[in-house]
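Note that one protein chain is taken out, while the other chains of the complex remain in position.
Entry: chain A
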């Protein structure tokens, strides 16, 4: 398409820089610029289309493939590597590195259900901001970067359709089986983000965050791994809410009980903050 640059011609007058090499360099940099702007545009499109209620799958796949192509070319060029270095030196933690675009198609199991559980989590050590998202089925959890919650939708959107009708149960099983395998896959495909960390970090960030703290969630995950999604039918019909968890308000209090069995001073502050969090959660669930 564009030539990358031509070798400087030897000339007697060294001061004369060959026009061709200048043009070549200009063409090369304009190609890089164009490519970068195409990448940015594509990522924005992906984000936007995942903000829609039900994105057009064909369009999403085509845009994602385009992004992948650009990434591959930039990797071959070495420009990806340079950008990655620059990014790393800026002090980004490994957990916020760019993940491969395959993550776009992340399975539902890792997005929807763990998010619900971390909301209910009473561990308290993670500072989590609970964001009720009307366009998504579940309540999404965002970490310190508030915009990151957008990212969660990408994989979810492609998988949301998994929840309906005929194949629901079958796929829930499938996904839960694949769950652990996918964690490893994603880690090995880590890549640094490009010059626009905000957009890409937003796009892929959440997935890393979830992977980063398996501890508190895994117990809950096990607890809820066999949640039957059929309860949605009755609950959602009645309340119009999609994120109604199987546990009712009393269940949550019950589950809190073990951690507050001894009425010691130590546990009280814990209890109070948990209850505040609970109130907040209940407000969202009940939709007041």
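The criterion applied here is as follows: a contact is a pair of C-beta atoms (placed from the backbone, for glycine too) under 8 Å apart; a residue touches a chain by one contact, two chains touch by 3 or more; residues count from 1.
Just so it is clear, contacts and distances are computed from a predicted model.
K.L.:
Missing chain, UniProt name, options "Dynein light chain roadblock", "NADPH:adrenodoxin oxidoreductase, mitochondrial", "Serine/threonine-protein phosphatase 2A 55 kDa regulatory subunit B" or "Large ribosomal subunit protein mL51": which is it?
P.N.:
"Serine/threonine-protein phosphatase 2A 55 kDa regulatory subunit B"
K.L.:
Among A:29, A:65 or A:276, which residue is in touch with the absent chain?
P.N.:
Hidden-chain contact among the options goes to A:65.
K.L.:
Of the residues in chain A, which ones touch the absent chain?
P.N.:
Chain A touches the missing chain through residues 1, 34-35, 38, 41, 45, 53-54, 56-59, 61-62, 64-66, 69-70, 102-107, 134-137, 155, 158-167, 174, 178, 182, 185, 229, 232-233, 236-237, 240, 242.
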